[in-house]
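Below is a slice of the complex: some chains, not all, each in place.
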Amino acid sequence: MKILIINPNSSLEMTDLIQKSAENFVNGEYEVITLPTEGAPEFIDTYRDQALAAPGMLDIVKKYEEEVDAFIVACHCDPNLDLLKEVTCKPVVGIGESSMKMASMLGHKFSVISTAQHSVPNKQALIRKYHLEGCLASVRYPKEEIVGCSCNEEQIYLETSKDAIKEDMAEVIVLGCAGLSGLDKKIQEEVNLPVLDPILCALIIASGLVKASYTTSKIRRYALSY
Amino acid sequence: MKILIINPNSSLEMTDLIQKSAENFVNGEYEVITLPTEGAPEFIDTYRDQALAAPGMLDIVKKYEEEVDAFIVACHCDPNLDLLKEVTCKPVVGIGESSMKMASMLGHKFSVISTAQHSVPNKQALIRKYHLEGCLASVRYPKEEIVGCSCNEEQIYLETSKDAIKEDMAEVIVLGCAGLSGLDKKIQEEVNLPVLDPILCALIIASGLVKASYTTSKIRRYALSY
Amino acid sequence: MKILIINPNSSLEMTDLIQKSAENFVNGEYEVITLPTEGAPEFIDTYRDQALAAPGMLDIVKKYEEEVDAFIVACHCDPNLDLLKEVTCKPVVGIGESSMKMASMLGHKFSVISTAQHSVPNKQALIRKYHLEGCLASVRYPKEEIVGCSCNEEQIYLETSKDAIKEDMAEVIVLGCAGLSGLDKKIQEEVNLPVLDPILCALIIASGLVKASYTTSKIRRYALSY
Amino acid sequence: MKILIINPNSSLEMTDLIQKSAENFVNGEYEVITLPTEGAPEFIDTYRDQALAAPGMLDIVKKYEEEVDAFIVACHCDPNLDLLKEVTCKPVVGIGESSMKMASMLGHKFSVISTAQHSVPNKQALIRKYHLEGCLASVRYPKEEIVGCSCNEEQIYLETSKDAIKEDMAEVIVLGCAGLSGLDKKIQEEVNLPVLDPILCALIIASGLVKASYTTSKIRRYALSY
């Protein structure tokens, strides 16, 4: 089995980080490759960024479709996920969708830890799209006073997670950015409740779908288009 | 005042039809221009069609932004509407969003008359996005036996509207495709309840926003991106 | 075209204010008249106020129905709106319904700025009636400390709007009282995001419906009653 | 204890029917009086009927407020219920609200049996107002072929109930009109599942509130108005 992780941005650093997390998790059980998206911006933040990433993402799918067993879209806002589910018969898993649906199985309500206030409404719109409003404790981003201090990344997101747990009564934390991959275990140890790395969640679902021979329904909403 | 209607597909025939409907309605009160989208397919049906239309739609906005007062996206699935609301400070109105929200003011529940069964789930997803599930009687498409007969377009959509009114208890009809523009008055006369042409609805909202100096909020979800 | 704005209360001062806002906006394009409601209280606040306004509002509709093209109900709690939609074949537009549905097209979530805490649950019930709960950031009213200070009306509602934007993440502001008409542009300049005057929103919808020959569906919920 | 049942219409026949049902149920345990509403139409069907009933209903409340312990509004569309909850400190119970909320305790989903198709959307709007959409199997009215036959009233509503049970999977039946009072036991015997007479449900709640000294909260939404 071979799973291709599409990093929808063009950052090689982020691509490496994702690949490393994936390899650590997969541990040689199956093959996993992460590719950056040509022509995409360095970071996916806006609707424009998502649109700019679409052609490159389509190219990757076309080029590797025969060779791989499943695709993962590795940005937590699931850019162009409907599009990719439509254009290929292979399973396509978004790290946003899979991580938040898995979170809903592990506790009463989950919080998504996001990188900036700007992305909160977009994340809320995504959560509504997935019918998960009732499972959401909050979308949280680091408070200005924490970002401003000399904390490292781990401390920043640990504090933000603690706030979500205490003030919003979150029972599960979802790291809301592929760039936070790898922080899950460190924060989990501190807060003592599940902290989900969305890359891992997507790998669980994608590899499972391949093993079970399940893929996107091609009958109507995602009927194949050429 | 000048309003630019973006026809997200490349069909000149459809562009003409839209322009004619718009001119008839506007009646010289303000200027209205309809442009087809270069590089887009002849008809917008799938998520891929929407993605292919994005670059051309962005080009139109960039080129005409200074010159016009508002944009209309003239395909009832509102392709790339979030994107366009984000990239310009001028008002952007989708014919899907504006027609269905206006319909919700005119009766208990509305039905959208769509061209094919294939588009029903996509339309349902759009309706959920706009928080309109509770106002929806049904998404209807012509039954096979009607399409197969020698009926003309008007008869086909009249029959479909009648079914929605009787079987689904629709109180308002929304024509769910820019290509049906112009049929509204003929069907309205027959069924004797409001039948909305989405082009007209979008023109009402767009020209109103311009007159009132209201436009998309640029603070978070649609903050300007370059 | 002639549009009659029904001010559901009996205050001549409020009637003048509404008429002035309307005239400024309409700018001679069509005729607009505002009438106070005989027998109604000076201000519409309670369910009893709404009931007391009903006979006078019905009288206005009966008297002017032939003469005018559309009616507007100019109190943000939309008193007797269902009733008026039912008794006339002419379009009837509530400033509450039209302003909040237009707000939902301009940003992620809107806040309604209300005059007093007392009206919050009534406004929430109205918002639920219009299926807009998911688009609502908050219903806000001036904090006691602001009201108590020597601020003028503009400052009071500017501060309240800023709170909604910062604390509730509102992206659009709706002025939730006809009596606030005229403050929209001043606050909009300060907060730099859309601040809707509901009188203007209702005029946009009402004049648009007249131009497009759309009116309330008379088939079931609003079937004509004599 | 004395409970006053307000029949919101002016029909003496209906008033008698309601009084008879109430007396049968109460069985002398406490006093119950039913009054017709002066100035109201013979039957409450439209929003206009509801508005016309308001002054007479307010008069009854004012006149009897000191003398009685609770009021019941005995029309299944709960006309002016918010108004009456507001104007008096005594408990006010709608037969629509109380019967449907009691129904939701007795089975998975309930159907409301209504008298005519015309009232379906109004009933649906009421059900939404009470947050009961998720408990609703259907709003049913007698099919034309049943009404047209020589069936008596009991047979008509028995057939309609059977359809709701079989086709809509209703588990509880709510008689959706005060005029159907008294049919509950006969239909219940046939269909062998709970068939609720809304007059009885309202009496249960109203007398219970009086005994427990609970009444409408007067803090905000229903704060007393004079």
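Each chain gets a letter, A, B, C and D, in the order it is written, and its residues are counted from 1.
Convention: a contact is a pair of C-beta atoms (placed from the backbone, for glycine too) under 8 Å apart; a residue touches a chain by one contact, two chains touch by 3 or more.
Owing to the predicted nature of the structure, the values given are computational and were not obtained by experimental measurement.
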| item | value |
| --- | --- |
| Subunit count for the whole complex, all chains sharing one sequence, 4 displayed | 6 |
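One rule holds in what follows: only the chains that are shown with their structure count from here on.
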| item | value |
| --- | --- |
| Intersection of contact partners for subunit A and subunit B | C |
| Interface composition of copies subunit C and subunit D: same or different, split at half | same |
| Between subunit C and subunit A, distance of the C-alpha-averaged centres to the nearest whole Å | 42 |
| Where subunit C and subunit D are represented by their mean Cα positions, the distance between them in whole Å | 32 |
| Overlap residues in subunit C, where contacts from two or more other chains coincide | 108, 134, 169, 171, 220-222 |
| Topology of the chain contact graph, where touching chains are joined (line, ring, star, complete, other) | other |
| Chains touching one another, given as label pairs in label order | A-B, A-C, B-C, B-D, C-D |
| Contact set on subunit D toward subunit B in their complex | 120-121, 124-125, 128, 133 |
| Subunit B residues within the subunit A interface of the complex | 45-51, 54-55, 58, 80, 82-83, 85-87, 117-118, 120-122, 125, 128-129, 220-223, 225-226 |
| Residue ranges of subunit B in contact with subunit C within the complex | 25, 91, 93, 97-98, 101-102, 104-108, 130-135, 165, 169, 171-172, 185, 188, 192-194, 196-197, 200-201, 203-205, 208-209, 211-222 |
